[in-house]
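All protein chains but one are shown at their positions in the complex.
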Amino acid sequence: MDFSLTDEQNMFRDLFRDFAEKEVAKLAEHIDRSEEPPLDLFRKAAAQGFFGAPIPEAYGGVGIDWQSYCMLAEELSKHCLSTAITIGLHTSLAALSILDAGSEEQKQNYLPSMAAAEMIGAFALTEPDAGSDPGSMSTLAEKIGDGYRLNGTKSWVSNGGIAGVFVVFAATDPKARHKGLTAFIVEKDTPGLTLGYREPTMGLRGLDIRTMYFEDCIVPEANRLGAENGGWPIILRAFDRVRLTLAAVSLGAAEASLALGVTFAAERKQFGTQIAHKQAIQNYVADAAVDIEALRGLVRHAAWLADTGQDFGRAASMAKYFGARAAQNIANKMLQTHGGYGFSDEYAISRYYRDVRALRVLGGTDEIQRYVVARAAFEEKGIRIQP
Amino acid sequence: MNILVPLKPILDPAGMIVNRKAGRVFVNRENYMTNPADKRALEAALRIKDEAGAGVIVAAFGPDRSADSLLEARAMGADRAILIDIPSPDETVSVHALAALCHHLGQVDLVIVGDSALDTGASIGPRLAEALDFAFLGGAVQCSVEGNAARIIRRGDSRGRPDRASARPAPAATAHEADLPAVVAVTREGAQPRYPHGGNIITAYRDANAIESLSPADLGLSDSDLQPVAIERGQSFPPEREFGKQASLDDIASVIGHR
Partner (left out) sequence: MNYDLPPEYTALRRMMREFCEEEIKPAAKRIDHSGQVPREMLQRLGELGFLGVPFPRQYGGMGAGEIGYCILMEELNRASPSVATIVGAHIGIGVMSLYLDGSKTLQDKYMPDLCSGKKICAFALTEPNAGSDAAAIQMRATLEGDSYFLDGQKMWITNGPIADVINVLALTDPALGARGGATVFAVEREWEGYSTGKPERKMGLHGSPTSLLNFDNVRVPKENIVGQLGLGFVTFMKTLDIGRVSLGAATLGGAQAALEACVRWARTRSQFGRQIAHMQSVQFIVADMAAEIEALRALVYRTAWLVDTGRPFIKEAGMCKLLGSETASRCIDRAVQIHGALGLSRDFPLERAFRDARISEIFEGTNEIQRIVIASELMQEVGVRLRP
C-alpha cells in the first residue's frame, strides 16, 4: 500500500498548476463575461500537450496516466471550469473514444490533429428526447452503398461551436434500442451537418454548447467508429472516463471555492475581529476541507483502478456523484462566508457557484450515478435492478 | 512423528448464485477459502501436536490461490507448508502427487485429510491409503494417537435409524483403531478449527520462506503420473424434480383402507 505520488506525477502536477496559475487565472473572469471560448488559450494549452494529454505518444499525445490526467482537470478547474471542461470533454469523450474504438487509420487521421487542438473534439449523444436514456434516440443512420445517411437532431453538444470533429451516435437498428446504436466520426464541414443554436447557460459560460442538425448527411463507411450496432459499449466506456474527469473537475472547483472562502475570512472584519475567528465560519471551512479530502481519496482511488486496468466505472460514478454534490455544497457555504460580496460578480465565488451546478447534470445526472452505484451494490447480492 | 495434511482451496459458495433458468452459476464474488473438512483435518492434526507432540506439514497444489490456505495453516500452527507446483490436478493426479510427497518427506506416520471437498470428490483418503499401503480410517470426528496406533471416533447415525435385528437405536458413536502408518479422513463435524493469533498471521505472511515449493520433478513424478484420468466435458444441472402431488383426504383414506 502506498498513497504517495510518483516523481513523474508530481512533476506533471507542478506543470499543470504553473500553467493554470499563469495563463488560465487571468482569463477566467473575461471568459465568463464575454462568454467566448478562449481559442488563444487553447492553442497555448495544446502547445503544452494538454489537449493530447492521455493520447499515446505514437499519435502525437503525451500519454500520461489517469492519475496525472485527473490532476490536469483538477488544476485547470481551480481557475476556470469552462476551460477545464472543454479540454476534459475533448480528451475523455471524443479523443479517447477514437483511441478506444477506432481503426489504425482513423487514429492516424484524427488523433494527432486533436492533440494539437487543430481539431477540437465533441461528443454528440444527447437528443431533445434522449438524455439519461440514450437507447431511445431518434437520429437515424441508414446504410446506403458504402456509407450512411444521417438524419436527426443532437442537443447539448458541448464544444459544438468550436469542434472540428464530432463523435456522433445514431440508431442503425432503432428497434434494438441501445443495442442498435452505431458511432461515427463526422467532420465539421460535412454537407448536411448544420450547427444550430448556442445554449445560453447559467454557468460554464465559456463552454460552447450547441444543437446540431443532420439532414441527409452522408458519412462514408470508413468513418464508422467500431462495428455497426457496436456503439453502446463505446458509450459506456466513454461514460466511465468522463465521470472520472468530471469528478476531478469537482475536486478542483471545491478546492478553489474553499481557498476563496478562507482568504476572505482571513481579511474580512466584523465585531472587531477577522471573521475567521467566528466558529460559524470555522464550521463551514472544516466541513468543506473534510469533503475535499474524502473526494480526493475517491478520485485518486478511481484513477488508480483505471491505471491498473481494473473496472473503474462504479468508483468513477461514486466520485463524480459525491464530488458534484460536495462542490455545490462548498461553493454555497463559501458564498455564504462572503456575505453580500459573494453575490457580487466582482468576486469569483459567484462564478464558481453558477459553474458547479452543471456538474450535477453533466456527464450523467446525479440520479443516474446513484443508479449505477446502487446497481453495483445489489448485483453483489444477486439482484439486477432496472434504471 | 510427522503428520501430513493436504489442503484444498475452493471457491466460497457464499459468493455464488445459482440461476436455474439461465442454466448457470453466477460468481458474484470470487473468494477462495480452505475446504471446510480440510480445515478440520488440520485442527485434528494440531490437537495431536498439542497433546502428543508432532510435526505438522500442510500441502496444497498451486501456484494460484493456495498461498492463503497454506499461510493461514502456518499461522494456526503448522510447522511446514509445501506448495506442489501442479495447477488444479484431478483426484488421480492429486493421489499420485501426495503419495510421492510422502516418499519425498520420508517419515510420514499419519496423513489426515478432509473426507470430502465441497466442490468435487471424496475419494482422496481411501485412494491415498491404497497408494501408500497405509491403513485407512474414515468418517472421523475426533482423532488421536495412542502408542503406535491412530484412534478415531466415528459418529453413528444420529437420526437413530433402529437396528432392525435388535430393535435398539444405533450407538451414538464408535471408536476405531488402526496401527500407524495410517490415513484418517475427518468429516465436517470434526472439531471447530482454531483461530490463529493475529501476530502469527502477520509473521507468516511477512516470512518469505513460509512456503516451500516443490515441482513434479522434485517429487519424481513422470508425465504419465500427471495425466488426469477423468476429462471434464461440460456442466449441466440435474433434471428438475417434479413437485409432489397434494393428497386429498379421500386419497389418503383409500391408501389406508387398502392396507
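Letters A and B mark the chains in the order given here, with residues in each chain numbered from 1 onward.
Everything that follows uses one rule, which is that a contact is a pair of C-beta atoms (placed from the backbone, for glycine too) under 8 Å apart; a residue touches a chain by one contact, two chains touch by 3 or more.
Computed from a predicted model, the values in this text were never measured in an experiment.
Among A:Ala117, A:Leu295, A:Ala331 or A:Val356, only A:Leu295 touches the chain that is left out of the view.
Against the chain not displayed here, chain B makes contact via residues 67-68, 71-72, 75, 195-199, 201-206.
In the full complex, chain A touches the hidden chain at residues 1-6, 9, 67, 258, 262-263, 265-266, 274, 276-277, 279, 281-283, 285-287, 289-291, 293-295, 297-298, 300-301, 304-305, 307, 315, 318, 321-322, 367, 369-378, 380-383, 385-386.
Here is the rule we use: only the chains that are shown with their structure count from here on.
Here the spacing of chain A and chain B, counted between their Cα centres, is 54 Å.
Remark: chain B residues 17, 26, 28-29 touch chain A in the complex. Taken in their complex, chain A has these residues touching chain B: 379-382.
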